[in-house]
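Complex shown without one protein chain; remaining protein chains in place.
Up next, subunit A:
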Amino acid sequence: MTNVNLSQEIDNSAMTNAFHDAAFIAELRIQMLKFATLQVRDSQLAEDAVQEAMLSAYQHIDRFARQSAFKTWVFSILKNKVIDLLRKEKRHTAVSQLEDGPNLNGEELMDQLFKDNGHWQKHERPQKWDQPDHDVENVHFWRVFDACLNALPEKYGRFFMMREFLEMETPEICHNEDVSVSNLNVTLYRARLRLRECLEDNWYQAKVS
């Protein structure tokens, strides 16, 4: 650990600067708040969790090295705070009170993607996805990913984040949220379907054309 002191100091000052970049922090805060609010359904609790995550990021700034990882790193702290909250507090709003959003039952999306016989519409067939291959592209990619995530109906976003971000298992989500396994499965399927569609249209295909 001692041999990296110098480079750490340099990185630290760069990172402390990130905290002084008001626009960057403001945008990050909005994203974190959105994430936390979707999960805990209590604006005050969500606000607290975000504050704590920010504070703890500031205090342990020496634990990460690169600016590109900063956001994801703060998010991982927030993620743990949210998990604690979910386990401790039990939910505040029944998931049934959450809106599905437009296309209430997702049937419209299905019709758009699949023909009557359940096979792919020709122009909707999934294409091969290529990985973003350098940092600048990465930044753009995460921006698109954020936008697609935010565009999900609330309920879809919440379940998707619980499953994929918080990595909660099906039984725990069903228990916490009081939904059936099949309801959860269908919701996750539709969330992934939409997210996939959004990424393909706005990133993967957008790059090709």
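Quick note on the criterion: a contact is a pair of C-beta atoms (placed from the backbone, for glycine too) under 8 Å apart; a residue touches a chain by one contact, two chains touch by 3 or more; residues count from 1.
Note that contacts and distances are computed from a predicted model.
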| item | value |
| --- | --- |
| "3'-5' exonuclease", "Zf-HC2 domain-containing protein", "Urea carboxylase-associated family protein" or "Iron ABC transporter" - which is the UniProt name of the missing chain | "Zf-HC2 domain-containing protein" |
| Residue, one of A:Leu38, A:Ala53, A:Leu86 or A:Leu188, that touches the chain absent here | A:Leu188 |
| Missing-chain contacts mapped onto subunit A | 64-66, 68-69, 72-73, 75-76, 79, 110, 114, 117-120, 125-129, 138, 142, 145, 163-165, 170, 181, 184-186, 188-189, 192-193, 195-196, 199-200 |
